[in-house]
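Only a single protein chain was left out; the remaining protein chains are all shown in position.
Let's look at subunit A:
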Amino acid sequence: MLPWLLLLLPLHVLAGTEPLRGVSPDLISRYDPAQASSDVWECLDGSKTIDWSAVNDDFCDCVDGSDEPGTSACPNSRFYCVNEGHIGSYISSTRVGDGLCEPECCDGSDEAPGVCPNACKEIGQAYRERVRAEQKLRKTGSKIRSTYVAFAQKEKKRLEQELEQTEQEIAVREKEVARLKDLVERTESLSAAALEERKQSPLYQSLMTHVTALKSLQRQYQKHLEREQSLGDILDSLRTGYNPNYQDMAVLEAVRGWEQLAGLPHINDVGKDDENTEEEGSDEESSQEEEEEDDDGLWSELQVEHQVDELLRTDYDALLIEHDKHVGAPASPTSILYNLSAYLPDALVPQYESLRDQFVSWLESVGLVKANTDTSADASRLQKALSDAEHSLSLTRKEKDEKERDITRLFDPQWYGAEGEWKKLDRTCISKEVGDYIYEVCLFDEARQKPIKGGSTFSLGHFESWNNADVEQGSPEYYSRQRYTKGAKCWNGPQRSVTLHMSCGTENAVLSVAEAEKCEYEFKVTSPALCLPLSSTEEKSYTAGREEL
């Protein structure tokens, strides 16, 4: 009962005995009345002069609260706890004499005697152990991190080598394109007139009209597909995200209707049996539909999607020429030459062909054979070769750009860090199952929410940046957060987004996922990439700590 009895004593009685209560060692010199001429004392902000006896008398005299470092009289003062055996620290005056023992003031000096036991030994010990454990984690993690850094170095070399190769490749391809261009130009001037003539054919004209019609249809079809997709997305969002507080039967009906149409299970429903039958029912329906289409010999959805494109890519000029041949244009005198190979034994064919080419070109040169009988076909073939070559050139150039970009990003603090320590984790996917969902983030790419029980996967956002709060770029705080934004839109809410809260850990893992605000997710993530090696002083204390423990 002693502590209780002590509580009965007015606090100022206790406080009054200790004018230096709650004063930190740094400030103790300023709480010396001897410095002043007499028994007066000046508030630390110089705003007022008071009696020395008014310091720590449990009445707030100074605006800055400096006269009451040891009591709760001033709302804005700080109490210094010496915390011998641990680390000294300040607590707010709101904690002084409130009857609670807080770890920040483990010596209990802020409370009346007997209220709080001195817990600094245990708290200090626990603190040191925690620090040590953290340091140990960092040590282990930083080893892994150093492999990441090494990886980035290797990656740099690899990329640079590849870049060099790519550049060479570009040179080769550029030459090839130039050569083909030259050839095409020459061939085209020969064939253009003939081709134009043939294009007047009604069949060709009609074909062109068909092409236009098909293109228009395809465009409309794509529009409708997109529209359906958007509507489906909206309804999906409505279904999973609708706010039951809306208490709107119309919304509920819309959700039900969509579920039936899309063959989705009822969400939030109690009747599990219904769910199954519904699903089976809709499955059957859809498979039946597919069969029907097959029976008609019409294109399936898949064919429509992919083969129409192919069809439209047809080289109509080439087709026109093929067509001419097909309808039986008179065989040219050289045709026997070209077809002769068919009558030769296989072994002789190569020799024959080279011989024939030489022969034909010789015939050409002396004007015996008209080379331009098939110039249009040659031209289109050449054209194709040219466009193929140009295409590979642009691909290679793109490759080069990408490699250059990868090289610059490699050590860009806004991307993979000054040491490139994040490169190793580029596109690394880590995930966590929470409730009915798997939450996944592929670093520097995209975060997703995948339902376990079926339904569509939502994008939670694409990599946007590291910590966009007011922190120094490249600092550890900068890498403690990553933002993924512009994910799928929430019904009645914003586009989904994710903030990764990252800390040092020996594994790349998602520890927890929380949706603190609707559609704004917070992932707690650990990664060795955040484990900085111990500083030399830390290393020293770590080694010392081992002895101490």
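Quick note on the criterion: contacts are C-beta pairs under 8 Å (C-beta built on N, C-alpha and C of every residue); 3 or more make two chains touch, one makes a residue touch a chain; residues count from 1.
Here is the rule we use: contacts and distances are computed from a predicted model.
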| item | value |
| --- | --- |
| Name of the absent chain as recorded in UniProt (options "MICOS complex subunit MIC13", "Signal peptidase complex catalytic subunit SEC11", "Translation initiation factor eIF2B subunit gamma" or "Glucosidase II subunit alpha") | "Glucosidase II subunit alpha" |
| Hidden-chain contact residue, picked from the options A:V172, A:M208 or A:I234 | A:I234 |
| Contact with the hidden chain (one of A:D98, A:E164, A:D182 or A:E464) | A:D98 |
| On subunit A, residues whose C-beta touches the chain left out of the figure | 7-12, 57-59, 72-73, 75, 92, 94-95, 97-100, 227, 230-231, 234, 243-249, 252, 268-270, 434-435, 489, 491-493, 512, 514-518 |
